[in-house]
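Let's look at chain A:
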Amino acid sequence: MHNLNFSTYSALYLTLIIPLVGSGVLALCGHRRIAGSLNLILCSATFITSFILAVEIFYSGSIITPLNFFYVDAFNVYLVLLNSFVGLTTAVFSGPYMAHEQKIGRVKNAGMRLYHSMYQGFLFTMLLALTTNNLGILWVAVEGATLATVLLVSLYRTPESIEAGWKYFILCGVGIAQAMFGTTLIYFAAVQIIPDSSQALMWSVLYAHASELEPTVLLLAFVFLIVGYGTKVGLVPLHNWLPDAHSEGPTPMSAILSGLLLNIALYAVVRFKMLIDPALGTNIAGHIMMGFGLLSFMVAGLLLHRQLDIKRMFSYSSIEHMGLITFAFGIGGPLATFGALLHMIVHSLTKSAIFVTVGHAAQLCKTQSINQIRGLIKIQPEIGWSLLIGTVAIAGLPPFGVFTSEFLLFSATIKSYPWLVITLLAGLCIAFAGLFKHVQPMVFGVRSHGVIKIKANMWPVALHFCIILWLGIAVPEVLAGWIDQATIMISGKGVL
Partner candidate 1 sequence: MNAWILALVQTTLLLLLAPLLSGWVKWVKCKLQSRRGPVPWQPYRDLAKLMRKEMVLAEHASPIFRATPYIVLSVTALASSVVPAFAIGLPTAAIADVIVMVGFFALARFFLSLAGMDIGTAFGGMGASREVTISSLAEPAMLLSIFTLSMTFDSTNLDSMVHFTLTQPFHIYPSFIFSGLSLLLIATAECGRIPIDNPATHLELTMMHEALILEYSGRHLALLELASMLKMLIFGVLITNLFVPWGIALAPGVASLAIGTLSMLVKLMLIGVVLAVSESVLAKMRLFRAPEFLSLAFVLSLLGMLSHVILEVH
Partner candidate 2 sequence: MYLHLAHLGVLLALLSAVAPLPVRHVNVGVRLAFTLLGLSGLTSAYAGGVGMLSGASLHVVLPIGLPWLHSHQHLDPLAGLFLLLVGGVSAVVSLYGPSYVISSGTDSASARALAIFTGLFVAGMYLVILAADAFSFMVAWELMSVASYFLVAHDHAQKKNTDAAFLYLLMAQAGGLFILLGFGVLAGIGDGFTFSAMQSASLAPHWEHIAFGLAFIGFGMKAGIVPLHVWLPQAHPAAPSHISALMSGVMLKVAVYGFIRFCYDLVGTLHWQWGMIVLLVGCASALLGVLYALMQHDLKQLLAYSSIENIGIIFMGLGLSFLFASSGVPTLAALGLLAALYHCINHALFKSLLFLGAGAVIQQSGRHDLNHMGGLLRLMPITGGCFLVGCISISALPPFNGFVSEWLIFQTALQGAELESGVIKSLVAVAAAALALTGALVAACFVKVFGIAFLGKARTEDMLRSHEVSAGMKWSQALLALGCLLLGIFPTFIVKSMQTIPIALLGSGLDSMGANTWLRLTPISIRASSYGAPMVLFGICIAWLGAYILLHPRRRKTKVRFSPAWDCGFGPLGPRTQYTDSSFSQPIRRIFRPVWHIDERVEPPTPEARGGRYILHIGDWAWDKLYVPLGRVIQRSAKIASKIQGGNIRIYLAYSFFTIIVMLWIVT
């Protein structure tokens, strides 16, 4: 292992090593009171290093470590930054939340240790999946993320949480296995033309030779990959594990699952689509993604209407938004890709903020069922108002960023597939009705008696909403330039 010249890529390596080491350390002292703050310190350290990495990339373009083991370019660096930022804000919420859970006895010491170490382990696997250049390692990292969160989903030892954990594990395991077969097929096609077999799975190398790969094998591989990673993205009909897993685990876990893990899986699919498009020439991969995206968008929108548990409802809203982003990537034009990337950022920020607020609301009213939570604004205004504003934001109403990306998506769809816009319109309205039908009675109405205020730190949520509002009104030049670099890579030409 000749010199990896640690100095030049220090930001990258630190970003990966800190969570790895952190997970080890927290495995030992996870149950103590300082665990929450230690977790926070580790997350902020990761955030700082990833910020430095992002600045580096912004000025020097993409970097490949020697032996091209890691590859960081405009596309995955902003996801790394988003990952660590949401990890940080959720850590701020997770400390007191888990302390409260420990105090009321729902989680014992062993559980706390497991929780904190897996929190950092989960962040590590996601960052690894983002930065690695080797598609095999990408698969291993995504599988690792699944394994890290399985035990957390069943942390509370209730029958439902165990069932959710088991389903999450089996379904994702089966899905990921298919993704592995797809990677093998890619490797099989790559070996034909790339002499050095150790480089055959390096994404950058494959991207360079993309046009020479064998189209039929790639298409077959893409089918397996889309079904495999699609299970992790939560595309309908492979989505069944998502609502159970997101609603049963501890809330900070569902915030990260919903906010980040889905993005990572979709990032993987897009990486493979970038390989396949030049080889196939036609947009079959895009059409497949559009099909899955639209199906999930419509079905999830409908399912919103029949929810009884608030966290299940917002996980269906995640499926719906993921379907929209997949649809956008499927269209593939510069405008649609820009919209999709922007939508990824805004969706993660909004959804994690909403889950944090829902966590507080559930702790406040000691239940997650929608019918028992009433009059939040009257009981604790900051929770009530942030839940309402969050729902307005996630429903895609303008002053917030979600509308901006939906606006871009609409204009792109009108240009390329005008008749599809009707389904988008119907889907949005149905989803909007479903969301508001449940949230409105929770937020308004007379306060249910016997509910006392809890100490809730709403600053991370406020920070998230300010960013989304800023993105909604005026997309800053820096971020736009950044996303435009990624758009040029993915769809060939930029938007600015």
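Behind the choice of candidates: all candidates are chains of the complex that A comes from, given by their letters.
Heads up, the rule we're going with is that a residue touches a chain if its C-beta (ideal position, glycine included) is under 8 Å from a C-beta of that chain, and two chains touch if they have at least 3 such contacts; residues count from 1.
These numbers come from a predicted model, not from an experiment.
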Judged by that same contact rule, which candidate in 1 or 2 sits against chain A in the complex? 2
Residues of chain A touching candidate 2 in the complex: 166-167, 170-171, 174-175, 178, 219-220, 223-224, 226-227, 231, 236-238, 240-241, 243, 284, 288, 299, 302-306, 377, 381, 392, 395, 397-399, 403-404, 407-408, 410-411, 414-415, 418, 421, 425, 428-430, 432-434, 436-437, 440-441, 444-446, 472-475, 477, 480-481, 495-496
